[in-house]
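There's a structure below that I have some questions on.
Only one protein chain is missing; all other protein chains are in place.
Our next item is chain A:
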């Protein structure tokens, strides 16, 4: 009896896919390969290959002109670098202050109206996120003139959506029973927000804020390209005048700043639980 069962068990064939599924899988692979080949041909046609074969020499040439970095130039850079960090920090702070109410209005469990207010808040978030801070800066420089104020606002406008989105997702994941418990004491809506919900999302607010600040430091370094203040202005000037030793100083300084900001944000995120 048991031998019989064993024999039958051995006869049973198992395949990962049905024969039709196998065919479809092979077809999909073929399509991917074909698309790759065709795309490469198109890119190749649009490329001047002489320039590409030349690239190692050109790169080496540029590097030789960029080293040694002109360290004396750094003395001019401290002020714009300080502006850059301040733009990122103030912009992030502003975005957190604006992002919290937007998130409360957008989260399903705290919005006053799912049909009216929530779509509006979601639209604000999408609008802010879909426009790059460089483009925000371009627009703001036209409206309020060049300088760090335009950069700060550009950072803030871009970050509101980012912070609003991550925060409203955090609000939707809170423990609803803690909120019920605060409601059951006879607390007002404002007290339910500040006692039942805020303590639960406080670590998320700090974590998201620091994460965005870290991204904003990097974004702020290029805003000067369009005149919105910060070290980007010096970068653009140096590239335009082919002052490569200055460019290398700027890039090294930006690198150092970003490393420091990464370290700070990692420390903060580790500290909050």
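By definition in this document, a contact is a pair of C-beta atoms (placed from the backbone, for glycine too) under 8 Å apart; a residue touches a chain by one contact, two chains touch by 3 or more; residues count from 1.
One rule holds in what follows: contacts and distances are computed from a predicted model.
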Name the absent chain as its UniProt record does, using one of the following: "Thioesterase", "NADH-quinone oxidoreductase subunit L", "Carbon-monoxide dehydrogenase medium subunit" or "Phosphonate ABC transporter ATP-binding protein".
-> "Phosphonate ABC transporter ATP-binding protein"
From A:22, A:180 or A:262, the answer for touching the chain not displayed is A:180
Contacts from chain A to the absent chain lie at residues 175, 177-178, 180-188, 190-191, 194-196, 199-200, 202-203
